[in-house]
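Input: one structure, supplied below.
Heads up, one of the protein chains got dropped from this complex, but the rest are sitting where they should.
Now for subunit A:
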Amino acid sequence: MTNLDPALSDAEDAPAAPRIHSSELPDVEDDVVPPAPREINEDTPLDSLSPAEIAALTEKMLNNPETRTKLIAEITPISELRAEYLDGSQSVVRQLDWLHAHGYTQFRRAARDGNCFYRSVAFSYLDRLLQAPNIPVTVACFREVLASKEFGLTVAFQDEIHKEFSEQLYTLMQLIEDFGIALTTEDLLDKLLEVSDYVSYFFRLLASAEIRTNPAPYRDFIFDQEIDSFCKSQVEAVDSEADHIPMMALCNALRITLKLATLSSHVQGDVQEADVFTVISPDDAMDKDLPPILLLFRPGHYDILLGPN
């Protein structure tokens, strides 16, 4: 019966949540019954919705594949993004101009559902295989790195549960190997979007297993939280956005190079390359002969940036 309830064992090593003493609970009338979850339909009066119900409806809408925008959109000129900032931050406009002048003229929007980082990396990770000079050799190399992560994943998560999510990634890699350049990037994107929730989740598990099994480089950047609770709440939770810790962890796990263009509203004067780009490149990166994965970061959101051809 030890460690039956993970929430209880967590409570012992994680900082305790603020607790109110039960004696401080306000007295309530005995006939007050809290609303049980109810069926909400178009006849439900809007003003009868509680904040919790509104939150639940919003969540549902964001999660509905029909109402959410395309998870990864078609190639769009970066001038479209510039137009959105013309009345806003001029610093962002100057950085977009810098990108444009240096050949970064296009991008793809990713849906804002909390998975934009993982889904964008997943797409670029696979698309680069298609662009590689020697596809079978590169696929084999990527596979070898993934295989080396099996042990860590098995240690971090019980019952090889990660295989349920990695399976889809391996299927796509097999597809790339089988079809080679006969598969276009758009074909690949269509195939990926059918299973991208699973592939993105596998990338979360990879990042989480990396932090859990090799915490040294990350520990000092995690404040007020144990590694376990950080991984559970900030990496493994489906909608949690990625900050630099899971980003570093994922690059280290996959041994890939990530070049991140950050659009900041605080750049003064002339824009330099260092103002725009941050490169995350593990020492043992296995993709040094491929163009890096390019993402465009605005606070709270990642899109996919296309580089000079």
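Everything that follows uses one rule, which is that a residue touches a chain if its C-beta (ideal position, glycine included) is under 8 Å from a C-beta of that chain, and two chains touch if they have at least 3 such contacts; residues count from 1.
Note that in this section contacts and distances are computed from a predicted model.
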Choose one: "ESCRT-II complex subunit VPS25", "E2 ubiquitin-conjugating enzyme", "Trafficking protein particle complex subunit 2-like protein" or "28S ribosomal protein S22, mitochondrial". The correct choice is the protein name in UniProt for the chain not shown.
"E2 ubiquitin-conjugating enzyme"
Contact partner of the left-out chain, one of A:205, A:271 or A:293
A:205
Please identify which residue in A:73, A:175 or A:193 touches the non-displayed chain.
A:193
What residues on subunit A make contact with the chain left out of this view?
1, 4-8, 10-11, 14-17, 19-20, 22-23, 25, 27-28, 30, 32-34, 36-37, 52, 55-56, 59, 63, 65, 114, 157-159, 161-162, 164-165, 193-198, 201, 205, 229, 232-233, 236-240
